[in-house]
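Right, one structure below, let's go through it.
For this view, one protein chain was removed and the others were kept in their places.
And now, subunit A:
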């Protein structure tokens, strides 16, 4: 089935007994052809997933993914690995629930261990108003086929007795829980999709930066790259934080700004947090990796940037949020911090849509929520590329929603990207 053979427990045993001579590279490193039917710009999670589903579900061929660096070297390798579908609005929730369902079958589907772990996510409640809001959100989730549960204070205490239950300013009054939420090994998602796409004939072309998009009479004809011109009937752009730069090749201005989001990991600790939690009073979310490090993050830095690093004020702010929720993590040392560039859209929601140029399609504006969306984003983008119609769960993710007043603004912040 796969070029490098199907992975399985039997295969491990067989290879162990035969000196591990049968393992080959998980994907080829092909030279670009002169032209393709489909070119996906961006070899991250969303781009690779798009190519994978285009080949597998929509039976398309002659597909290439162009990546300026190495596969999975951007945000898919820089996030805090959380998956969930706990959204409120109609434009979002069916899409994210579709994504969570794809996560649930992903490893069997692409035959790769992505360590999908449905360890449960809780959003903590600190005020009565917040309980009302989370109850409403939980009901919206259930209406859309997701799971949601409201926990009281004692249930939260039973799960995480070390939280700061004595905080007089931000008392913990309960939580909204989604048991099907959890974490995934993020790099493995890129690798699994890459291997699955490659084995179905998709050319994954690395170190190939797109330097221009050629059009003729309002129709896309191909892309100029650092490895020469490559012709294409359809071009899909899935480049996250670099969306504005790539779309500037065709003179398009996007409803988004690029911002940096920092993430952090502590030194390895003994098992402590078996799920994912978010703090409802500050912006702080944490889980524990299988290696023992606490993986956590908070707000974006808040100013336009393409530098994949942040500044100290947000480091301090995130640490304060963590200390306020879990006082004992003050004893843990910070091991690493890093930053990724987010394409923050004007309403905090993404875009999967055609453009005014025939054959040019866009997928972006994921803000800092793109990782959990990876499977559905790939599926829906592949659907749009193959059929020219939006997938039923992605009909709201249009460019013209700002002109028409149909924004999908979960936080109600308005056209201020650094507040979403």
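A few remarks follow.
One rule holds for everything that comes next: a contact is a pair of C-beta atoms (placed from the backbone, for glycine too) under 8 Å apart; a residue touches a chain by one contact, two chains touch by 3 or more; residues count from 1.
Please note the rule applied: contacts and distances are computed from a predicted model.
Among the names given as "Heterotetrameric sarcosine oxidase delta subunit", "Iron complex transport system substrate-binding protein", "FecR family protein" or "Heme exporter protein C", UniProt records the absent chain under the name "Heterotetrameric sarcosine oxidase delta subunit". Among A:63, A:256 or A:360, only A:256 touches the chain left out of the display. Within the complete assembly, A:416 is the residue of A:33, A:127, A:226 or A:416 that touches the hidden chain. When the full complex is taken into account, the listed residue touching the unshown chain is A:303, out of A:23, A:70, A:162 or A:303. Screening A:199, A:225, A:244 or A:374 against the full complex identifies A:244 as the residue touching the chain left out. Where subunit A meets the missing chain, the touching residues are 242, 244-245, 253-258, 302-307, 311, 313, 346, 402-403, 415-418.
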